[in-house]
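Excluded from the complex is one protein chain; the other protein chains are retained at their positions.
We just call them A, B and C in the order they show up, numbering each chain from 1.
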């Protein structure tokens, strides 16, 4: 497991030059591109969900796919998440590669039963006779001024469940490569999409069908004083915080976890071995959020490296408010900087 | 928040003298007793679930209640967990105090939607206009040679969800006091019952209607070398491990978390401040299990107290096997002792 | 080769698309003046709806779900209930809620991203808006169960859409209502679309009313753009419920004349011709034709009522716009009755960061 060091920093969110390039695409366009690539190359891949057909999904992730591949490859479902999850398990167990969409993170709960009891267990239960190569795409997270239940960060529902993989891209290129990998994987993958950065910036994503590994964290920025670990939409704020810290002479490693389960802890440990300090940033509530797992690993495997208490900058232990207050709830650049500085007060 | 120090150790699982006392009862009898007490004293309390009526529940937790309180207080439901959860929310929001039963932990998943989206949010969403004083009882955990889906340890599904309380008793007395508190609490409580120790031993539990606090950990044994933290059925193995360690001159604090959410971290921190070492024991898979939260808190709030890496002795990151192999999966006395000794190798 | 069971689903319509009665009107409307307050409510709701959309378009409201075209169904449902009954709406039935006492400012607050919108001053016991489709149906069944257990003569009424009729929660609610013989009314508001998915794609069932057969409920299909049919269908269901005869499922046939919400663009998936045709069955035009023909209404009255409505709506909008944002601690203060120490600590930290410790 080796960390991949990216040169591009993304700290400035709109690299103007790239926006001009015809092939530069947003994160959500990269998702569409990956779906189309894989559907072209594998007949068993199909897309299903609410409004994914002619409407192309409420976020347009499946825009154009039904026109290209037909209604037998891109299926609108009746309005029921239990149905979507159950059909997906049945399809996957019988030779298809379904990519199901949950319309919003807040609607994933009725899918939990089929995901946990069946998708995650089918191979285990049958000693490999049947298995569930499926992807569940879940637009994830807050900050888009959406109505109630449209802003949840509920990855912790899945990270304790054996048999699942949980993935969350934070750039167009990673969205493309990780989604290809997720579809090709022989086991169920929960693919969470940080909807706040769906259209945040564009980058060139060659449509080459190249998948990325499903168990690698990405070091997005190289530093020596403190390790900032995050995933999803908070990658943006975390990189901004690192940039600002650099202005004050504090250099930070920034790690995009990208694949929460299985966790590439080695990359995080390596960084913390170097910096001795770690700030974990995530949108979900703090208590028993996935950040706890990373901190727990540090407490057991990197204890002697730690020069300062592990900090978690997270959503509070309350529901994300409706949109008038939601930005007060979410982590932000200031909170991350403050936490980083707290770790630096220790030596 | 102060820890309660119990004198009784429970390490020997059947205190023979107590078994003779007429009023000495098992953990599950304590649950029945608490239900009956509260139903006698509060007309708005009712019990619902599958087979809870004339059958008294598949574990007999509601045995005799329908005969005593009538079919309008003890309701068999149609066989659907979504139904149970949704009805419970509706009942609670309209002035009742429903105590719903999930027949087994593995059947709790279809309830997640109503618990997370409604029970946990009703008060928040309506600024206190409506709220959900309800209890969901969930027989929990493995080790009883049961069929598939009857042995899950899935507390992590709930611990990241704001607005919930998550409770797990490990003795008849705590089962009684915590269940009374859970029913009386104005907010939803997930009350998980370690089914493996339902009938493990009896103790005297006065039927006095005295509730226990919902946010207190219990120090069951006092030591100075290492802190053993656990909950539910593993309290038994952990106390046994502590007893054996004592035989080797190693003295352990044993903490029964009892109330996972909100977590009484102060009691754990106090113990670790004294011992410098911590072993967390739980049945659920390790990754992102609730043990991670405790380890994370240690990594941030007790880092300077830690003399050794935090150890987690847990279920493996796979599904609990069917019963021929399940005891290989679960934590046990040997694994706990080994972990404790690993922490003691550091000084 | 016997017959195990047979079922028949009645359908109700009293007013033609031209506003002329197609048969005898329901008894309750023997005097057509009984209709007027309801018609005026419908006009009020439609005017409010237009203004809410405008507010959204000018950045003063978040995503908003219009009720354009549903006025007869919504107002009729609300008007059929008693104050002590409980209503469990989805997110679109403002007409019903307004009749029950919910204020416009509350509707605006909710879609304006402020939880206080759910804190209805009246009716205190109704459920708030419910975004997870059809989950409210089970809450209504739970409420109905509470009424039955307490011996109260109250009815729980809930709505879901044609899309929502596919949701397993709807089925669960229907089944529980049948199993416990509950005072429960499941309104299925069939407006033709669930965002981009047409009614025909939701199910192979010929009617949505027949979903009730699965739970042994009384089933009825009514013209949801015909206020008479709505009122008569509801009357029957409410009576059955209040008399202890059990639950009903009513399918209201109407049409969503607007986009799904202001975040939607229905032109992507829906034929303009269909929408035009639907306007021909507009409940408002139809009822206006009827009351005008009855000599109960004229242009002057309409103008005067529109002005009155406008004034009230503007007052409510202003109250909404002037409402200060909640203090940040509000996100902690309504989570638990007894705030746990950890939450308290986070609250304090937030206040401290705002210099308000």
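Everything below uses one rule, namely that a contact is a pair of C-beta atoms (placed from the backbone, for glycine too) under 8 Å apart; a residue touches a chain by one contact, two chains touch by 3 or more.
Because the structure is predicted, anything quoted here is derived from the model rather than measured.
*Asks:* List the neighbours, among the chains on screen, of the chain that has been left out.
*Replies:* A, B, C
*Asks:* Out of C:64, C:171 or C:290, which touches the unshown chain?
*Replies:* C:171
*Asks:* Determine which one of C:65, C:130, C:160 or C:213 touches the chain that has been left out.
*Replies:* Final answer for the missing-chain contact: C:213.
*Asks:* Could I get the residues of chain C that touch the absent chain, sorted low to high?
*Replies:* 1-13, 23, 166, 168-169, 171-172, 175, 177-179, 181, 201-207, 209-211, 213-217, 221, 246
*Asks:* Across the whole complex, list the residues on chain B that are touched by the chain not included here.
*Replies:* Those residues of chain B that touch the unshown chain are 50-51, 53-56, 58, 76, 78-80, 82-83, 106-107, 109-110, 145-150, 286-287, 316-319, 321-326, 328-329.
*Asks:* For chain A, enumerate the residues touching the unshown chain of the complex.
*Replies:* For chain A, the residues touching the absent chain are 1, 46, 72, 75, 77-78, 80, 82-83, 85-96, 113-114, 117-118, 123-131, 162-163, 185-187, 215, 262-263, 265.
The definition used in the following text is that only the chains that are shown with their structure count from here on.
*Asks:* Report the chain whose mean Cα position is at the greatest distance from that of chain B.
*Replies:* C
*Asks:* Select the chain whose centre, defined as the mean of its C-alpha atoms, is least distant from the mean of all protein C-alpha atoms.
*Replies:* A
*Asks:* Once you find the CA centre of chain B and the CA centre of chain C, what distance in Å lies between them?
*Replies:* Here the centre of chain C sits 41 Å away from the centre of chain B.
*Asks:* Roughly how many whole angstrom separate the Cα centroids of chain A and chain C?
*Replies:* About 36 Å, centre to centre.
*Asks:* Among the residues of chain C, which are close enough to touch at least two other chains?
*Replies:* 115, 132, 168, 330, 335, 342-343
*Asks:* Which chain A residues sit where two or more other chains touch them?
*Replies:* In chain A, 82, 106, 109-110, 148-149, 287, 316-319 touch at least two other chains.
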